[in-house]
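Dropping the structure in here first, questions after.
Excluded from the complex is one protein chain; the other protein chains are retained at their positions.
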Amino acid sequence: MSLLKRKRIITKAIGLAAVVLSAAVGAGASAEEAKTQYFPLATFRVGAYASSGIPVWAGEIDYFRYINEVEGGINGIKLVWDECETNWEVEKGVECYERVKAGKNGSPVPIFLPHGDPISKALTEKSVADKIPLVTIAYGRTEAIDGRVFPYSFPVVFSFWSEASSAVNFIAEKVGGKDKLKGLKIATVYHDSPYGKETQVPLAHLAKTYGFVDIQIPVPHPGNEQSAQWAKIRQLKPDWVFLRGWGVMTPVAIKTAAKVGFPVDHIIGGIWSGSEEDVRPAGAVAKGYLAITPFPAGANFEIHQKLKKHILDKGLSDLKDPKSFGSVYYNSGVDEAIVAVEAIRTAQAHFGVRPINGEEAQWGLEHLDLSEERLAEIGATGLQQPLKLSAKDHEGGGAGKVLQWDGEKWNVVSNGWVKSDRELLLPLIYERAAAYAREKGITPRDATN
Amino acid sequence: MSFFVETLVGGLLAGVMYSLVAIGFVLVFKASGVFNFAQGSMVLCAALTFVTLRDKGLDFWLAALITLSVMVALGIAVERVVLRPLVNRPQITLFMATLGVSFVIEGVAQIVMGASVHELDLGIVDTPIEIGGVQVSQFDLAAAGTAGLLVIALSIFFNKTRVGIALRAIADDPQAALSIGIRLQTLWQIVWGVAGFVSLIAGLLWGARQGVQFALTLVVLKALPVLIIGGFTSIAGAIVGGLIVGAGDSLAEIYLGSLLGGSVSTWFAYVLAVAFLLVRPAGLFGEAPIERI
Partner (left out) sequence: MSAIGTDAIEGFSAADNTAQATRDRLRVGAAVLLLAALFGIPLVANDYWLNAVLIPFLIMSLTALGLNLLMGYAGQASLGTGGFMSVGAYATYNLLLRLPELPLPVSLLLGGIISGLVGIVAGLPSLRIKGFYLVASTLATQFLLEWLFNQYGWFSNYSTSSSISAPRLAIFGHDLSNPTGRYFLTLATVVVVTVVATRLVRSQTGRTWMAIRDMDTAAAVIGIPVSAGKLKAFFVSSLVIGIAGALWAFAYLGTVDARSFNLDRSFQVMFAIIIGGMGSISGNYLGAAFMILLPILLDHLGGGLFGGAVDAGQLENLQKALFGALIVWFLIKEPRGLAALLSRAWTQLTSRVDR
């Protein structure tokens, strides 16, 4: 390469760097009064889990577009968003968070959705320093339910502890009451990671309370080989299997279960083992498989009619595959968007109709009241459970529906929302939050205001 | 006892699946000294191409044929564009280059064919059958049979055909092979083509086992200890190594896992492989190079 040519390349590179620098610095600098609400999205469209992610953003973006196009924004404040790719990796997630946290064109960040259990954990403390609430629906730290210790973490709707408890309660529903749980063997086959281990404590506690036998069987990441685990299941002969997988682990588990002859309709998948993307690769043997979820599948909810009419039919949807409309992951995106929009709305009612910042959105979240009436107005009855948050309770709902796969689609088979034993588990959760506060030297907030 | 036998048999059959991926590595390493980490991406690419074609309504064999040509073309392209300019570089550089290639293959494959998961149905019924009181998976038996056929086919190819004999000559001594008029580059392309074929077989079987999705690339991690144990240059070694790893993993997960807290199979095969290496530093079937100063 000639020197001249190299020089030109270097000049170009410096030019590019300058562009990037000014873009990054400019993000927080504009003083102009913003009329829009910035809402950055952390997404993972490449990497091992992209297939689960893509329908989620579609649900979210479609709902945001619906709010903008049909309702003219949240009380007239339109949402603007851009995406940042995380690959579902902590490092890239942190980079994204740092990139967007200052807001855009003077519009602050109200809420950050980390979309990834490890990312949410890495951001726990940073978000407190920056006063940006993290909303982690159906993942994240369970102890963060205690908002006195975790003011900016919101494991809204359905924590892992509630997931475990609801699954047990569904089994009780099936066998005819909680008193019949005594003596049953419930094996939890879990992804051997911090996420997978989250349910060990609540299940041990519930086993002691109700007298069932709690068996824990880990599956090493990624979970593409499980013959040993299911041979063990065949040996131990549990009555029910609670499957807490992630990614490829779920279809392999279903297939291997069929291989050893374990009845698939006695396997209850957890939240992240209960989507179309989890069962389709398993093929015909997945028929009858159960899953507990806070995001019931289906495209017949009222909000879906609206989305179809105003977004999908007008070609505005972010969905690539129309088959995914109303899928579990799509609906989870809609759910997330509803919670975010309603929290911003609540904050606007208190602070004024304008773009909301993180601190205000935190107030909005802690005063969020998604009542039956409000859900009916949104058109999300049956899709989203009613929930009411407070400083002492960042979860609110704590119930799931159980779905069954019929080979084509999911059908709800539980008796409405299956509630978890929150009153039984909450003291334990508060205890753990208090221990965290002690280790970190955090003085819990006063929860009265 | 029957539980032990069942675990063992399950493990052995799973091991054959690892061998299938390992064979692809061995072929390329034997002929060109490249440790091809992109093998995992090639497996994904093969499975993804096949399913995409099937979803478009193509006949099974037609889809297989098109996929095969895509894979062979891909293998040859990698050899031509990436590895030929890197000839005579340190092995580790070649290895890292194939890792770079895997990013390209994964990126492009997903741009063209999307990231969604697919079911791959080969029409093999997977209800367990009982053989002497031991439960065995029909699918795994079929997979093992396929692997066996593949090994026989490759052995014939290597031992009986002109091309195969030339390949063995290259593996033994590239300089000498060149001097007697063997065309090295043509043969490398053939090997990469065959590696493409092997990744098709592996892609179909693994895809049918776990669904066609990104995680298929991770099968490489299971193939690595198989290679270490069997030696990088021996197809028989890949099969034996696969059986050892498969059985070892399963038994360790059950018997060692209960002592140590589970998930021991993430490292057990690798530790086993190191143990083998300490006894035989070039793998069970590999040949230790003689060093001259």
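Note that the chains are named A and B in the order they appear, and that numbering of residues resets to 1 at the start of each chain.
Quick note on the criterion: contacts are C-beta pairs under 8 Å (C-beta built on N, C-alpha and C of every residue); 3 or more make two chains touch, one makes a residue touch a chain.
Keep in mind that this is a model prediction, so the values were computed, not measured.
Contact with the chain that does not appear here is found for just one residue of A:35, A:197 or A:308, A:197.
Here the missing chain is touched by one residue of B:52, B:67, B:102 or B:210, and it is B:102. Remark: the omitted chain is touched by one listed residue; of A:107, A:142, A:216 or A:414 this is A:142.
Residues 35, 82, 85-86, 89-93, 95-97, 99-104, 106-108, 110-111, 115, 221, 224-225, 227-228, 232, 260-264, 266-267, 270-271, 273-274, 277-278, 281-283, 291, 293 are the ones on chain B that touch the missing chain. Within the entire complex, the positions of chain A that touch the omitted partner chain are 3, 6, 16-17, 19-20, 23-25, 27-28, 43, 45-46, 50, 54, 57, 82-85, 90-91, 94-95, 98-99, 101-102, 118, 121-122, 124-126, 141-143, 192-195, 197-198, 201, 220, 320, 432, 439-441.
By definition in this document, only the chains that are shown with their structure count from here on.
In this assembly, the C-alpha centroid of chain A lies 36 Å from the C-alpha centroid of chain B. Across the complex, chain A is touched by residues 3, 6-7, 10-11, 13-14, 17, 107, 110, 114-121, 126-128, 135, 137, 139-140, 206, 209-215, 218-219, 222, 249-251, 253-254, 257, 261-263, 265-266 of chain B. Those residues of chain A lying in contact with chain B across their complex are 45-51, 54, 192, 217-222, 224-225, 227-229, 231-232, 234-235, 247-248, 251-252, 255, 258-261, 277, 280-285, 320-321.
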